[in-house]
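The other protein chains are all here in position, but one chain of the complex has been omitted.
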Amino acid sequence: MFDQKNPYLPYSVIIDDIVVETEDKSLKTFKLVIEDEGIRQNWNHTPGQFAMLSVPGKGEAAIGIASSPTEKGYLLFTVSRIGSLTTALHQLPKGARIGVRGPLGNGFPVNSEFKGKNIVVIAGGYAFTTLRATIVYLLAHRQDYGKITLIYGARTPGMLLYRNELKDWEQSGLVECHITVDREAPGWNGIVGFVPAVTERVAPAPENSVAVVCGPPIMIKFTMPALEKTGWKDEQIYLSLENRMKCGLGVCGHCNVGPVYVCKDGPVFTRARVKGLPVEF
Amino acid sequence: MTVKHAELTQEIQRQAKELLASGEVAAFLGFSAGSLPMTTRPFVARTPQEAERLVWNSFCTVNLANYLPALLKSLEPPRSPKDPPPTGPLPKVGVLATGCWSRNIVVQIQENQVDRSRLVILGVPSRGMVDRKKVLAALQGKEVLEAQEDDHSLRLKGKWGETELSRWAVVRDNCQSCRHPNPVLFDRLLDAASERQAQAPFSQIEAIEAMSSDERWQWFQQAFASCIRCYACRNACPLCYCSTCFVDDNRPQWVGKALNAPDVLTFHILRAFHCAGRCTDCGACESVCPMGIKVRLLTQKLSKDILTLFGAEAGMDVSVPPPFTTYAPSDQNPFECDTCSSKGKKE
Amino acid sequence: MNNTKGSVLVIGGGITGVQTALDLADSGFYVYLVERTAAIGGVMSQLDKTFPTNDCSACILSPKLVECGRHLNIQLLTLSELVSLKGEPGNFRAVIRENPRYVDANKCIACGMCAEKCPKVVPNEFNNGLGTRKAAYLKFPQAVPLKYAIDAKHCIWLNKPGRCGACAKACPAGAINFDDKPKEHILEVGAVALALGFETYDPSLLDFTGYGRLKNVVTSLEFERLLSPSGPCLGHMERPSDHAIPKRIAWLQCVGSRDINRACNAYCSSVCCMYAIKQAVIAKEHAAGHLDATIFYMDMRTHGKDFEKYYERAKASGISFIRSRVHSVWPAGQAVHTQKGFEYGHDLLVRYSDEDGHLHEETFDLVVLSVGMQLSASARGLLSKLDIPLNSHGFVPFSSFSPNSTSKPGIFICGPVSDPKDIPQSVTEASSVAAEISALLSSSRWQTTKTKEFPPERDITAEPPRIGVFVCHCGINIASVVNVKEVAEYARTLPGVVFVQDNLFTCSQDTIVNMVATIRREGLNRVVVASCTPRTHEPLFQETLREAGLNPYLFEMANIRDQDSWVHQNEPEKATQKAKDLVRMAIAKVRGDQPLSANVVPVHKRALVIGGGVTGMVAALSLADQGFPVDLVEKAEGLGGNARRLYRTWQGEEVAEMLQSLIDRTTNHANITLHSSTTLERTSGSVGRFKTTLSNGKEIEHGVAILAVGGQPWRPSGEWQYLYGEEERVKTLLEVDELCMADENVKATGRSPLLSQLNHVVFIHCVGSRIPERPYCSRVCCTHAIDQALKLKELNPRMNIYMLYRDIRTYGQREILYQEARAKGIVFIRYDLNNRPTLTKDGDTLCIGAMDHVLKRPLVIHPDMVVLASAVEPRRDAGELSKFFKCSINAEGFLMEAHAKLRPVDFATDGVFLAGLCHYPKPLEESIAQAKAAAVRAVRVLAQDVVPAESAVAVVNPAKCVTCGVCAKICPYSAISKDPVLQKASVDASLCKGCGACVASCRSDAITLKNMGNEQIMAAIEAAMCNCGG
Partner (left out) sequence: MKIRINDHQLIQWIQGLITKFQVFYPLQDANSGVVHIQKATGSLNSDAILKPVSGVPKTSIKTFFMPQPEVIARFSIAAQDAEAFVLKEPGTALQTQVLLNIRPCDARSVALNSMPYAEDPYFQKMLKRTVIIGRPCDETCSTCFCELVGGSPHGTEGMDLVILKTEDGLALEVLTQKGADFLKQNPCAESAGLQPTPQQQGGQELPIVAREMQKKDLLALYNASFWPQIAEACINCGACTFLCPTCYCFDIQDEVAGTKGVRLRYWDSCMFPLFTLHASGHNPRGQKVQRVRNRFMHKFKYFPDRFGPVSCVGCGRCVKDCPVNIDIREVISLMQAV
């Protein structure tokens, strides 16, 4: 939908709300409202896409869009404080103006390959953000998809994102939730264990299903064999890569993995496609 | 080829082969012939056969010490950053070292970058290396297709014919002003020590110092105007081993990244200061500069100041701590403020 | 039940009393500090610079005063006097009368309006009557408490109610209270410390000085005020008569000291030689070198640490030293007869005779009288009230072995009340008294003290900065130059700033209370105060943040007073601009501040004392008596050190008996573990948790260490050998002491064979002292030699004794011995380095050759014995030992204290202390006082469960660290080492002092100081450079 003449110029947005997501306060969800009403109303994106968040004076960073296109009027971004841009962003108060450039990349094929299939969402840590967008989207078009299973793990209960929504999904029965934490923790009555182990235990059969897997490299590395064991094919598994990006348009050269540009050709790839690429991500 | 350098090439090949064959070293760091006239290529021989490709001539301008830390590390068993360092003897590396390179190795030892016990240093007293840019200038830009060197002359051939140049006339500035052509640290010395000793090592600097401050500023801007910030000077320098160089840092962003005077000059002046008290004037920075910038004039100025103020020269002795890691009450503090240090207080 | 009170009464708010109070309060006792005037600080607050470091007196004193004023366990009672004291050690009842201030200290914001409006001008006693103040006044600008007072004697209203009241009208805080009445405080205390200080001798009694008649004859203390920037001429050194800057100044030494004839003060005042030199040096600096400075003296007594070098430098800088007693001071030039009578010029004629007896006259612009010290009338009154007698010189008598005790148990003395002394010695005694009291009351430690409770800290990590800015008028200090309102309005426009307020005095009690409420109400998470210096006020504001539940490190100060309004008085617009810049920078920096954890180190409550001489033993016993276990390490087999060779003190007290009882107590004390024939192998750790391995294999964990490794007599050699070691008739002082002791034993049996048979004895002074290779005075030898000579005279009154000396340095009441020696016919012959005495042998006859300085004739003496007063030198292993604890030594090899003036027994290294001869040569009573002082300074640590460690420490970013090791080499605290696994630099936060040397040295930018990160500094610099909207 990027119809603006100059793809390097972000839209101005206002921080409408800030939610501290995790107990260590390193993750905040920013609710952004595009200032230009026309652009705001015409905004559309696909779950899995990302945008460049821009703090003028500090630069830009690629962040996955955590809101679903079905959530109108605003955008959500859940941002981890790790670099200079994200640190600056975390320092901003409500009402501050920043920029959003996007949506960028390809997103999950929710309107093509996913249609009519069972969806397994596997997430670890804060890579869950675009998967939230995905689940919210799937739920908004619930009739188009089969069973939705969520396997989501975090280090501690306090590090889980979107805790209220997780509860809602679980209680509504619309999503089969398997929420896990790495270690026993006081007050935690749910599953304990790493995502790959939980996946192996609860992963549904691969027939007529697709899986989307996002998380730290180590989690992905060990989740793949778990899926393979239960008969999943590389073509059914969707991954999201996150290389360093600058232009978001496939030009500047930073994010290439072999011949593909993560920002333009990705970030979503099937595992089959990833296997044909050099391991430079 | 020059007689002296031909002899040395043979000797280097012989000794490298011997070191590799005996297993004393796992790798030997030297030069192989380049693909163009007047070039050489830093080269690691790992077998006695490969050692036959080693050469020694007037075009060995890259400082081999620059490669040592990574080469040594590459020979260690792989480990993750959280594993303890390996114990027990680790494979050794043979390396050629002229005066300045050996002094860089000393600095690297002092700064924990290389382990002396893992080096077999073959000292080569330097006859001075040739500056390709001087040759190019002498030939008004005509392309050299073949270069032959004798002990005291260079014969250059191209489409235009043939020209003979005095070798010393095209030797690099840093070699012409060199006071320590002989290695200060070595296991074997491959040639008799040189008696070369520049009389006025800082004459280039003194000429710039003699300028007025306006002139100097003009000179500074002019001299670095063509910089493209490829950082070849930095990357060719054995002192520049920071994992994140200040120019690449963005928290804070010390230097802008543009090609304009403030950013470019800041890079060069700061880099020079980071080398203060450590630079051996090996000239690699200047030799590798694709734009022909006289980069080393900055570091040389600081070397002069450090020699004058602290009587120190970098890398002359492993046991002498570098000047900027020590404090002595006798250190000159010409910048000390008179008003803050009333006479009674200096005790 | 424990009846011992845990509170202490300290009388006297000078530096001595302040130090006693601080040491006691930090050691677990509650202190009432009673001061007669309106503010603490004493004479030291009147001084300009201090010798021998030329530190600004107010600058080094102020922090102590502020600390005292803010201390939770010190209650200041100013304008107060002791009315009565009853009881016994551990349980006294004191009645204090607090005289009315007529200003409510709780309301006063020290804005200065009362003084500005007060019409009554009176001489300013703080400036010694030079210049004026108002009847409503602040004692001095840095006064603690910073509260105005009304001088009842001069106040118009108080004398004629209804006639004035201008101050009450002007006071914005409604603090004036003309109905203020004296209050009585009844205090229950366990002990009393008398730090009564001194007053200077009043030279108007000495007609020859012209003081009182000639305006340009001033006392040394008056001259300090002329030099001081806070003095009547704002430090421009103007002479009183015409405000001209003097170009020729004479100092007259010994005015009111060493003077039996006219002043009736026989003693030497100890400090005047040094302060006169200092004044001459500073005056020369003031005059940019265009000054002729002449000091008229009898003996130059520069016997303290680094004094001799100071003297030598002064001589080299061209200050004239004339050995002469001035005859008289006259007006220079012809008198002019006017209607008012005879009038003279402003210059002064000084008449003096030189050593050869020739009379000279010299003209000066100003004459400074180096007046001596004596007890003030009020001090004498108080002592008599307490029934503590004075000796014939007007001082409280003391025992060399217990120099701070009085005849009344539980009442202690410190400072010049017992003998004239300088600041370091007074401060040492202050601590020594604290040690005595801490031991006496140790059962009640922490029983009556208060502790401060703070609310839990708010977690602000996820909050965007909400910055509060408080801009201070500082009365008129800032506001008279800087447009404070404008600065405040400007601050409001800066990013992140959500609250701005300007205050008359941000540090006043009501503002502080208000600030706490504001921080809570506005949800501030960063605070900037734009006011004065963080040096004095940062702790206060940081505490305010804590009270508001904020981490104290989320705070920055912009110094818009010292660095702005004070230095740009004449450029108010630019000053306002600069204030904005400073505020903008502070805001830019505070944005990056993060909460820092309060680093603490648990204290291992055990002390290590190194050295088993008198000093070490006293220190160990003091610690042990205060209730802490001690390991005492002595290199030799037995205890006692040099004292075993000492016969008696200058007060005639024999050492041996005292020493034996000390050894017995040390050996038998339950809290002392003795390690004799033992040395140190290595030490690691830092304050609170040292670990030391001894040569006997034992490993000791200790929280503190005291180095009392002593000194040693120099063995005369080279050109100072004087046949020593070759000729048995040539002895050193200690060797003669040993003979005296042997003699005592013989005397017990009735005869004194050896010493009494001598006929001619020559003492040679300064053997090895005050020479280029040992450029210091050994301090003890003059007194020792003279006392020994007197002993010889005692044994044989007909003995001929000659003293070959350079300057006789019998400081304080030791001077009496010198006078006695002269009276008893001991011959004093002065020599200088160009004319050293010679000693040769003619056959078996010893020949001393000297030059008679009076007759200017060579002189030959054939002595039976030659006694060499050889130098005291530091032990050679002191340097090695100091390295264990990262302490430094000076060029002569003496251990270097943290601060020559105010931290005389501390090292720069926390938790390590020094005492005794390893610090500098000194007599027994000074070593003993120092030992006790070191002990109480150590107890300040041991009494705590944890000691604070620096919070703003260095941190390594391992991703950037390249392990070059420069930081580790450069760290003065050895806080950085290589992590054995990561192979990167790693900082021990409990050792790091946050000095930043590593940060500066790291090329890779891998080390930063917490809250002083490069991003923050760059943010501040960028803010400084960009003149955004200001």
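Of note:
In this document, chain identifiers A, B and C correspond to the written order of the chains, with residue numbering beginning at 1 in each.
The rule is simple: a residue touches a chain if its C-beta (ideal position, glycine included) is under 8 Å from a C-beta of that chain, and two chains touch if they have at least 3 such contacts.
Since the structure is predicted, the reported quantities are computational estimates derived from the model, not experimental observations.
Across the entire complex, contacts from the unshown chain go to A, B, C. Taking the complete complex into account, B:V288 is the one of B:L119, B:I205 or B:V288 that touches the chain left out. Taking the complete complex into account, residues 5-10, 12, 54-61, 82-86, 96-99, 217, 242-244, 246-247, 249-259, 276-281 of subunit A touch the chain not shown.
Summarising the interface, subunit B meets the missing chain with residues 34-36, 39-44, 62, 66, 70, 133, 136-137, 139-143, 145, 228-232, 234-236, 244, 248, 250, 253, 256-259, 287-288, 290-292.
Residues of subunit C that touch the chain left out of the display are 493-495, 959, 1022, 1026-1029.
By definition in this document, only the chains that are shown with their structure count from here on.
Centroid to centroid, with C-alpha atoms defining each point, subunit A and subunit B lie 49 Å apart.
Our note on geometry: subunit A versus subunit C, Cα centroid distance of 66 Å, whole angstroms.
Contacts with at least two other chains are made by no residue of subunit A. Those residues of subunit C in touch with two or more other chains do not exist in this structure. Residue ranges on subunit C touching subunit A, taken from their complex, read 459, 461-462, 464-466, 496, 591. Here subunit A touches subunit C in the complex through residues 18, 20, 25, 28, 90-93, going by the rule given at the top. Within the complex formed with subunit B, the subunit C residues making contact are 51-55, 281, 285, 306, 309-310, 313, 317, 890-891, 959-966, 969-970, 978, 980-983, 1001, 1003-1005, 1014-1015, 1017-1019.
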